[in-house]
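Below are the structure tokens for one structure; questions will follow.
Here the complex is missing one protein chain, while the rest keep their positions.
As written, the chain order gives the labels A, B and C, with residue 1 at the start of each chain.
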Amino acid sequence: MLERTVQIVSNERDTDLYFRLVMRAPEMARDAQPGQFVHLRVAAMRDALLRRPFSIYQARGDTLSVLYKSVGKGTDVLARMGPGEELSLIGPLGHGFTLPKAGGETPLLVAGGYGMAAMYMLAERSPQRGIVFAGGRRRVDILCEDEFQKLGWDVRVTTEDGSYGEKGLVTHPLIAELRRSAAGRKLFACGPTPMLKAVGKIAEEFKVPAELSMDEHMCCGVGVCLTCVIPVKTTDGWEYQRTCTEGPVFDASEVMWEMPK
Amino acid sequence: MLERTVQIVSNERDTDLYFRLVMRAPEMARDAQPGQFVHLRVAAMRDALLRRPFSIYQARGDTLSVLYKSVGKGTDVLARMGPGEELSLIGPLGHGFTLPKAGGETPLLVAGGYGMAAMYMLAERSPQRGIVFAGGRRRVDILCEDEFQKLGWDVRVTTEDGSYGEKGLVTHPLIAELRRSAAGRKLFACGPTPMLKAVGKIAEEFKVPAELSMDEHMCCGVGVCLTCVIPVKTTDGWEYQRTCTEGPVFDASEVMWEMPK
Amino acid sequence: MNLSVKLGSLTLQNPVMVASGTFGYGVEYSRLLDLNQLGAVVVKGIRLGPVRGNPTPRTVEVASGLINAIGLQGPGVDGFIKKYWPFLSALKVPTIINIWGTTVEEYAEVARRFDALGGVGGLELNVSCPNIKEGGAQFGTDVKLLAGVVRACRKATKLPLITKLSPNVVSIAPYAQAAEAEGSDALAITNSFPAMAIDIATRRPKLANVTGGLTGPCIKPIAIKLVWEAAKAVKIPIIGMGGIESAADAIDFLMAGATAVAVGTANFYEPQTVLQVIAGLREFMQQRGIDDVRKLVGSVQVAK
Partner (left out) sequence: MNLSVKLGSLTLQNPVMVASGTFGYGVEYSRLLDLNQLGAVVVKGIRLGPVRGNPTPRTVEVASGLINAIGLQGPGVDGFIKKYWPFLSALKVPTIINIWGTTVEEYAEVARRFDALGGVGGLELNVSCPNIKEGGAQFGTDVKLLAGVVRACRKATKLPLITKLSPNVVSIAPYAQAAEAEGSDALAITNSFPAMAIDIATRRPKLANVTGGLTGPCIKPIAIKLVWEAAKAVKIPIIGMGGIESAADAIDFLMAGATAVAVGTANFYEPQTVLQVIAGLREFMQQRGIDDVRKLVGSVQVAK
């Protein structure tokens, strides 16, 4: 974990909603692991005081990249920044994915929207290839398809509006695939909470292991404020754990989807 | 008085401290009078919620210009804006200078720093030429010298550090000039409060009329908040008057330099 | 679609008003916007006689806010009637007059004067001024003093009476209830928060008055909480204010329990705010098929 003022190398539109931000951050790039994130300070705006968390998408040589969707105040300002401008970054943060082992379980990656970013780094670093289930609402929400394919992954696309790939939810082809064969496979997922929940239930049903990158609102990003907690099963009941520190990646079997009474 | 979203035509550095901002604002440009100002909203920054007042420097055809010094949060952001970007403007505001009449008193203009902006418009519109006393701390604080000369005014420069023109305060050559001849002359001044006060005293001493553009902190700029008041002599004592509405230009004889008890 | 709401016997065409002291006497902004679109115009605080107000500097900008210590500069009842009433009384929308005094008697006298004037939409009691007779406690932070002021004004006038509460209390409920019990037709929440700023270069307070009142977006979350608390405690309508600069902000206040809202500090940096709020409120209701703005009032859903 480091804090650095970094320079933007490039910040370009990917689809009409998403941007690829490349920053010069050699030390963080060196340390980054799939599933980890950076905590980024955009500007001292009135309504956006806090840093924003973004999964690390690529770490290559001196540069670190994120893939972000412009959804609000902070990402709006970010999208208007350009090469040479500076940002403050804390990272790499959090507990990432367990890297699949060569000859181990076959990884099935499930990604929704910007969840593709974290999945890409995992796909790239995994010594073993598998299948990527990429889902989104519309065609523009499908990111990095080519890049996954170039890495030798089998990409199955779904969109909710049917504008690209199979029409429906990303979990449909996943279930079909697991019905064909579940043994020796492991799920890795990153995306919106309803998707994660569905993947968790599917893992339980098919008795396959699963790691989920949880999407919770964050404030400090480093474990001090206790904003980002989720209830996690423990040997003697449950406790709140920090998504930014104990997570964002949790074992699906630990995650409690309903708040305990 | 109008409120308009206007586009920046240009926003260029003049000296290393000052910028010339030209905006497309046809209606305001048409109505503007020397000594009036515009109230400009820069951005929704955390520490700069309010609009900033700037004297109208030029109003030509469709465009309205101001000459500003980058001194703080708002002007800092403004200085980084470029052509095509938008600003919100309220103006023209305030009660400006009485235009000298052809064949009337000879105008002696006294300007300090950005006070040159308001003076320029007066110099341009005045049917009668006279002398401009331009003062500043350093050479970079002397603005528009050429432009005043092109209009046919006699420009007398002073700088406090002697880096340009006569060394000393702008009031020195003014006093010298009035000693030579005070009759039939009228002072017009815009600049920092100590300068205005000195000019006010000089006018009293030499028994010449003077109009001063008062520099007070403003909030609403349109007369509702009562932030910008100064004590003004009235027939039966004194009252607080609004710099943004009854001013910024006041007759020197009305201004009270010490707060009444 | 119904946007109109009632404050006692006063009907507003829509629930969006302006906050006292941030809109002068109406006439100033009338060149930038059509006042007849507003729910009501609320004028700067007026006492019996003219008031010079505090020395300058009177305001200072802070993070997402403004501190002011104007000192209630104003023309007094006669000056106001002479100078501003002809303009205001010709408007189609009601004028609410914010009044104050340093004794209960002065409040009542001012109320009587405006009652006699005719055509006034309502009176808003600004109780954040020191009571001189009782030794300088604020009317607004002492339940008994507050009750006394409201009682006296209630006797002095039949005009709709709005009590504008001070936020500077442990719990706002007893103050809200006292005002209601004494016959106030509505509450206005909130006034500004006691605050201070220092110029470290000169070591002097940034305001000549040393302290002032904090307003603007920075106070909104506290104001929402106060409105929510008060709405649970009383039945009379509440006018919510504190940092409103958009329709979303106004809807926050309505959902928290306000029946109407007022735009204050935002007028200074964006005079169109009040019209934008009205348009945005209408749009919000249209989009969600809400046919009556009163359905928004107090509609925040809090799990039990």
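Here is the rule we go by: a contact is a pair of C-beta atoms (placed from the backbone, for glycine too) under 8 Å apart; a residue touches a chain by one contact, two chains touch by 3 or more.
This is a predicted model, so every value here is computed, not measured.
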Where C:Pro57, C:Gly74 or C:Pro205 are the choices, the one touching the absent chain is C:Pro205
Omitted-chain contact residue, chosen from C:Leu3, C:Ala63, C:Leu91 or C:Leu117: C:Ala63
For the chain left out of this view, which of C:Val77, C:Cys129, C:Leu214 or C:Val293 touches it? C:Leu214
Which of these touches the unseen chain: A:Val6, A:Met23, A:Val38 or A:Ile90? A:Ile90
Give me the chain A residues in contact with the hidden chain, please. 1-3, 41, 46-51, 88, 90, 216-217, 219-220, 222-230, 239-240, 245, 259
List every residue of chain C that touches the chain not included in the displayed model. 62-65, 67, 141, 168-170, 193-198, 200, 203-205, 210-211, 214, 217-222, 224-225, 228, 243, 248, 251-252, 255-256, 284, 299-302
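One rule holds in what follows: only the chains that are shown with their structure count from here on.
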Kindly work out which chain lies most centrally, taking the average of its C-alpha atoms as its position. C
Farthest chain from chain C by C-alpha centroid distance is chain A
Taking each chain's mean CA coordinate, chain A and chain B are separated, in whole Å, by 56
Rounded Å distance, chain A centre to chain C centre (Cα mean): 48
Which chain C residues reach two or more other chains? 63-64, 217
Hey, what residues on chain B touch two or more of the other chains? 46, 49
